[in-house]
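Dropping a structure here in structure tokens format, bear with me for questions.
Shown here: the complex without one of its protein chains, the others still in place.
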Amino acid sequence: MPTPAPKDPDYAERIRASFDKQGLMATLGASLVRIAPGAVEIALTPTPAVSQQHGFVHAGAVSAIADSAAGYSALTLMPQGAGVLTVEFKINLLAPAAGDLILARGRVIKAGRTLTLAQAEVFAEADGKARLVSVLSATLMTIEGRDGVAD
Amino acid sequence: MPTPAPKDPDYAERIRASFDKQGLMATLGASLVRIAPGAVEIALTPTPAVSQQHGFVHAGAVSAIADSAAGYSALTLMPQGAGVLTVEFKINLLAPAAGDLILARGRVIKAGRTLTLAQAEVFAEADGKARLVSVLSATLMTIEGRDGVAD
Amino acid sequence: MPTPAPKDPDYAERIRASFDKQGLMATLGASLVRIAPGAVEIALTPTPAVSQQHGFVHAGAVSAIADSAAGYSALTLMPQGAGVLTVEFKINLLAPAAGDLILARGRVIKAGRTLTLAQAEVFAEADGKARLVSVLSATLMTIEGRDGVAD
Partner (left out) sequence: MPTPAPKDPDYAERIRASFDKQGLMATLGASLVRIAPGAVEIALTPTPAVSQQHGFVHAGAVSAIADSAAGYSALTLMPQGAGVLTVEFKINLLAPAAGDLILARGRVIKAGRTLTLAQAEVFAEADGKARLVSVLSATLMTIEGRDGVAD
């Protein structure tokens, strides 16, 4: 499906501002690396601070950047003043997340008025190669008129 | 289904040692509050460091403690020397995670030789009341004989 | 969470009428065996007509009765005139579905104004014993004011 045009011309600035309010992204050391209509990418550098017990990046940290990438890709297409909340997501972990950089690439599959389906693919980059390590699908909800939930 | 007896009598000590190696749990400020056969609980105090953009606990942080609680509940029933990896999980987010404490209660639904299904319920405690905010189901894999993957 | 009271006093009759319109349930030979506030059960007799290639009941048939049980458990709590649609579900298949009877037990976890989370556990009954073979979680949507989507 072709991606519809953003309803809010300032969508990129809006997502940067919202991302900067996500304390968890700063805590994990994650950064916003791309914003386009229906597509957002977030990167994370593997460090012991985000590891699980075998030294790989924790599934929770992988999920956090993949969920944010999917959610913000949905937000690029939402009207001004609306907020985005995750209803649910599923993540499959295909290979240990390890390497120089973990990159989550979110994109909208279908944007509806109330619900949006987005996916994120997570790649681990090492030695100049990118390996798919995780795939997430998420249902996002457009929230309008609820105090405190605007992006 | 009745929970089978742990194969490893030192399961609780083993889970404490593995949890202490999860850098992400320390980074999030999460703590292990209960270990029993087939059941593990992990708590997290909401702070700006684990928040999303509206001030609630980020779905990624909720997922991280719920995934660890489910994974460690599976590990309580695994043989000595085996490691645990998450194959996939799905999480439904029912209400904003906010309050004094976030508690993830993991438990095994079915322990198989290779794969285990576990669930976690996540509660937000505020004003002396606990509210269900999230439900996770996860497939965990028992890993044997792979270097670096033992718990 | 306690189950809220049904908003529609005729919820049971309404679910029977809706179930009778599901051509697939008749095709599979499934029957409605229990309707209570927030809980609906559907049974299926294993036959070659609903099998997969090894002779077990097909995951699609298991999913069909589990999805309907979850969806109708949600519908018991919806207002008159509203329709129910499945937004998404995830099912874990723990053991082959085989035996004398397959029973899907749906129940509401949280009923919201727009979205409801419901789960279904599926049991295979054989030799007087019931074995858990599958667990489903589903997000259901309350549809109001859309032509042709009322239950």
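For reference, chains read A, B and C in written order, and residue numbers begin at 1 within each chain.
Methods note: contacts are C-beta pairs under 8 Å (C-beta built on N, C-alpha and C of every residue); 3 or more make two chains touch, one makes a residue touch a chain.
As the structure is a prediction and not an experimental result, all values here were calculated from the model.
Among C:Ala61, C:Leu77 or C:Val133, the one in contact with the hidden chain is C:Ala61.
The chain that is not drawn here is touched, among residues C:Asp8, C:Glu41, C:Glu88 or C:Glu121, by C:Glu88. Residue in contact with the omitted chain (choice from C:Gly23, C:Gly128 or C:Gly145): C:Gly23. The missing chain lies against subunit A, touching residues 1, 90, 92, 94-95, 109-110, 112, 117, 119, 132, 135, 137, 139. Across the interface with the omitted chain, subunit B contributes residues 87-88, 90, 114-115, 139, 141. Although one chain is hidden here, its contacts on subunit C can still be listed: residues 18-19, 21-24, 26-28, 47-55, 58-61, 63-65, 67-68, 83, 85-93, 96, 148-149, 151.
Simple rule for what comes next: only the chains that are shown with their structure count from here on.
Inter-chain contacts peak for the pair A-B.
Of all chains, C has its CA centroid at the greatest distance from the CA centroid of subunit B. Separation between the centroids of subunit B and subunit C, computed from CA atoms only, is 28 Å.
Centroid to centroid, with C-alpha atoms defining each point, subunit A and subunit C lie 32 Å apart. The mean-CA centres of subunit A and subunit B are about 22 angstrom from one another, to the nearest whole unit. Among the residues of subunit B, those in touch with two or more other chains are 90, 92.
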